[in-house]
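Heads up, one of the protein chains got dropped from this complex, but the rest are sitting where they should.
Chain naming follows the written order as A and B, and within any one chain the residues start at number 1.
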Amino acid sequence: MAMDEAGGAPGAAKKFLYVNRKAPYGTIYALESLEVVLIGAAFEQDVQLAFLDDGVYQIVKNQSTDAIGAKNFSPTYKALGDYEVTKLYVEAEALEERGLTADDLMEITFEDEDDDWAEKPSINIVSRADMAKIMSEQDVILSF
Amino acid sequence: MAYDFNGATIEADEEGYLVDLSVWNPDLAVLIAEDEKIVMNDEHWEVVNFLREYYDEYQIAPAIRVLVKAMKKKFGGDKGSNKYLYELFPYGPAKQACKIAGLPKPTGCV
Partner (left out) sequence: MATLHTVNKSPFERSSFISALNHTVPGDKVLMIEDGVISARKGNTFADLVSSALSDCSVYVLAPDLAARGIAEGDLVEGVQTIDYGGFVDLVAECDRTQSWL
């Protein structure tokens, strides 16, 4: 959808980007963002999530919080598909700087209603330049 | 508030959701349901068990529309509808069924 259309017709879906830049558990940002995403999903907008800087740690696999007394909310990212949040952009440079690769991330998928419910990956690895471009194409950015 | 369960006091918040999710058991569910004026039958249990499985996998109680969609997929169209779920849980399937299932109130549910 073109930006001017999105801004124009009332009721038209707007492009929302949640920018996640903090690792989980050290601060409350990651969990707060996830909760807002889940609540906001009810408004049926075009929702996308960006993971950059330490935010990539939010979706790494094998998180185990038993010994720090915090709830491990990483499994909840796998429910995003049920909430029709199916576009998760992860910055390649942010992974690389931290010694991570796409294989270190959880498998997050959605079932494509328009393709006979085929299971498809929600995670898209994008370059820093593409991430900047994605940000520049939004109607609304929510920063965490 | 609290539930009096076989002589033991089970702590709940002011709306009746369990404070400690790990104390839940099926008998306690029946008691919480009674408090909600619900007599548990197989259909109620199907939803309650489904919610517990969902929570176990994703660590959240699903929003009502997500529950409806997921029920539809698992049990078919008749059971995957707002109407069916509201008949079972008249005061809101997400709220009431989650309470009986021993789960926190669904995120985004006011």
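As a working rule, contacts are C-beta pairs under 8 Å (C-beta built on N, C-alpha and C of every residue); 3 or more make two chains touch, one makes a residue touch a chain.
None of the values given here were measured: they were computed from a predicted structure.
S.K.: What shown chains come into contact with the chain that's not displayed?
M.R.: Even though it is not drawn, that chain still touches A.
S.K.: Write down which of A:47, A:79, A:108 or A:131 is the residue touching the left-out chain.
M.R.: Spelled out, the listed residue whose C-beta touches the missing chain is A:131.
S.K.: For the chain that got dropped from the picture, name the residues of chain A it touches.
M.R.: Where chain A meets the chain not shown: residues 3, 19, 21-22, 29, 52-53, 128, 131-133, 135-136, 138-141, 143-144.
Assume only the chains that are shown with their structure count from here on.
S.K.: Let me have the rounded angstrom distance from the C-alpha centre of chain A over to the C-alpha centre of chain B, please.
M.R.: 28
S.K.: Spell out the part of chain A that touches chain B in their complex, as residue ranges.
M.R.: 35, 38-39, 41-42, 71-73, 75-76, 78-79, 82-83
S.K.: List the residues on chain B that touch chain A in their complex, please.
M.R.: Of all residues in chain B, those touching chain A are 54, 57-60, 62-63, 65-66, 69-70, 107-108.
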